[in-house]
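All protein chains but one are shown in place.
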Amino acid sequence: MEQLVKTEKVVTNFYTYEGVVKALNGVSVEVRKGETYGLVGESGCGKSVTVRSIMRIVQSPGRIEDGKILLFFSDTDRNQAVDILKRSEAFMQTIRGNEISMIFQEASTSLNPVLSIEYQIGESFRLHRMPEILRETIDELQANLDKKKIPFVSGWKKFQISLFNRQKETLENYERLIDSIEFQLAELEDDGTSKNRRLKDELNRKRDMLRKDDRLVMFFRRFPFLRRYYRRINPVIHRKVVNLLKELGVPNPENIARSYPHELSGGMQQRIVIAIALACHPRILIADEPTSNLDVTIQAQILDMIRVLKETTISSVLFITHDLGVVAEICDRVTVMYAGDTCETAEVKELFQKPLHPYTKALLRSVPKVRQEEALATIPGVVPNLVNPPTGCRFHPRCESAMDICKREKPPLFTYAPGHTVSCHLYTSKEAKS
Amino acid sequence: MSTELKQKTTKKEGFLSHPAVKEFTFSAKRFLKNPLSIIGLTIILIFALIAIFAPVLAPPEDPYDPFKIPHDGWKTAPSPPSPEHPLGTMEQQYDILYGIIWGTRSAFKIGFFIVMANLFIGIILGSLAGYFGGWFDEIIMRITDMFYALPFLVMAMALVVAIGRGLQSIIIVMIILGWPTYTRMIRGEIMALRDKDFILAAKAGGAKSLRIIIQHILPNSIYSVLIVASMNIGTTVLTAAALSFLGLGSESGYADWGQMVSMCRDWIVGPPDNRLAYWYVVFTPGFVIAMFVLGWNLLGDAARDVFDPKMRRK
Partner (left out) sequence: MISIEKTIDADVSINIFLKTEKNHVNLLNYIIRRLLLMILVLFGVSLIVFSIMMIIPPGQRVAIYVKSEKVTPAQMEALIEKYGMNDPAPIQYARWIGNIFQGDFGYSETAKGPVIEGFKQYFPITLELVLLSTPLIILVGVWLGTLGAVHKDKPVDHFTRVFAVIGYSLPTFWLGLMLLMLFYGLLGIFPPGQISNVGKDVISSPEWNRVTGLICLDGIINGRWDIVWDGFYHLILPAFNLVILSCALILRLMRSSMLESLGQDYIRTALAKGADRGTINRIHARRNALIPVITISGLMFAGLMAGMVITETIFNRKGIGLWMARAALQLDVPAIMFNVLFLGTIFAVVNLIVDILYAYVDPRIRLT
């Protein structure tokens, strides 16, 4: 299968008062087209930071220091990659919520308490489907205008149409230009000659100068009373929101759209978060423990929903959890993380049957089985403090099979079998083989 | 959190490893790293030193009445700074430097006295109201509501006039009118804590309510209250100075900053040839008040940033 999102040795640090938290220590994951990919590990191992890095929304004291995050979104060339760490924020804004979406651990705090559900879902449309919305608004206005003609009102309506048209054109222009500049920048990427650098600076400057909005339209949209004309787009958005909710099987969509987050139950809030994420049909949905704070029945419903959606609308899902049961249930491939390191990646079945990494083994031993005979194993020791992480393999203080080399060197990634990689000295170093 | 905390403390791992102590030392370290808090601390320390060494810095003429500013003749117009009077003199030749030095003592006296008294009343009423709730709470809260609706300054002015002008009266009146704020604040803190797990645990363990208040609730809520109180020392001094300024302070010549600013009101505009002739009368005492208040505010701000868990992570 083709790859869709791939990270290579991503390093992310948090610069806190306590010191530098080295949250990601060279994380490599790869999500392929059409699969559900799992990311598991103990709490605090950096799962959320990994996906936040992928979206480039690492929160404030954090910075992505190194590595590559590649997106293979081109429809024509399967192997054409875009390294988003080299891209501008403006470019990222066109990607987020549009091509990659994310849903979060805690639905109740993920929704803005003072904005209506309709607004929050509609915002996804406003951000990424504006030309379409404007076109529909214009069509509606035009139809309205054709129906009955009242001298003065018609003039005003015509003017509104021209305003909407203007806005649409500026926006389309903007998107086209951003695309082309980004493309040119990508062409220039690898070559560090001074001429190239100058060209790059110029392109960057040009991009920063681009305006998303026409000045005249802005004026009308800000000016008291006159700005009421802009309400014309609301019915269009409302329709889209209600349609989306209907498609997601939310009962009573009209009422839900009108309500505020605190009026909804936890499960419904999570569905709204999913609706926000899916509004623009992303290629990949990142689900960061979407069910961890819900009760079991709701949890099952949400999981089902994601599974069905996966089959129908989104091509890939990156699913984070620390519940191995969930992994077994819905994932195709899975990566095990420990303290900012990727330990092992394999197909789910393979991982459960033939775990290689000592941490994976320990993790699997700590899960209750149907016919549990011996006592559940726990992993001795504690999760390390990431300000001063252990040297070499970060798992070595807790590892049963730790060797000398483990304290000194970070284990390299080793392909054990096709589609099964592991980073552990047990499989690579001479010390272990002897 | 509480159960863990208990286990750890009962294990007697030593005082320094107690999480609360660790937390405190950590916060204190950050506090001392913040330049603004250092400035604030320095300002307050300087004022404290001035207050302590006032008799050395400015030996009083009459040791039994040191707050009386000595004056050099009765000439009305202020005189500019001179070797004899380094900061100049006010009208009737009261020495400004002397007034400022001994005024520092007045300021500390006003600030500490009012805030402590208010805090005391506030803690008692607030914790009773916050803990017991019910009608007791209702009555106290309605009374504080009404006090909030009173225009503080006007009421204070009338009361001071009624019981006789002077610094003493200002202090008394500010205590009479000031306690509701503190009561409310402490009640709020306690309300927020009352239903927390560890209080419930203590209750389930059969602790008597007074014990709960003293042992569990107060120590937890007192932190933020003390910070607010420390910030309020500045504003309290400011309000007292405003009252003095409005003409309610002690008789002229008493070493009190507000009183000194009040005495300068006639000297804003100098003679036509030198309109700023008397700037030192207007500028100096007010500037000292501003610095004093600034010191406390800087301290309070920094303390809030550092100790308030909500602001911590950023």
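Think of it as A and B in the order they're written, each chain with its own count starting at 1.
Note that in this section a residue touches a chain if its C-beta (ideal position, glycine included) is under 8 Å from a C-beta of that chain, and two chains touch if they have at least 3 such contacts.
Source: prediction; values computed, not measured.
The chain that is not drawn here is touched, among residues A:G19, A:P235 or A:G249, by A:G249.
Contact with the omitted chain, checked across A:S154, A:Q301 or A:S315, is made by A:Q301. In the complete complex, the hidden chain is touched by one of B:L49, B:I124, B:L150 or B:L226, namely B:L150. From the options A:Q3, A:T16, A:N98 or A:S315, the residue with contact to the chain not on display is A:N98. The missing chain lies against subunit A, touching residues 55, 57, 59-60, 92-98, 101-102, 104, 106, 109-116, 120, 123-124, 127-128, 246-252, 255-256, 258-260, 262-268, 271, 273, 276-277, 297-298, 301, 304-305, 308-309, 312-313. Residue positions on subunit B in contact with the hidden chain: 36, 142-143, 145-155, 157-159, 161-163, 234-235, 238-239, 241-242, 245-248, 261, 264-265, 268-270, 275-276, 279, 282-283, 285-287, 289-290, 293-294, 297-298, 301, 310-311, 313-314, in rising order.
Keep this in mind: only the chains that are shown with their structure count from here on.
Distance from the subunit A centre to the subunit B centre is 51 Å, each centre being the mean of its Cα atoms.
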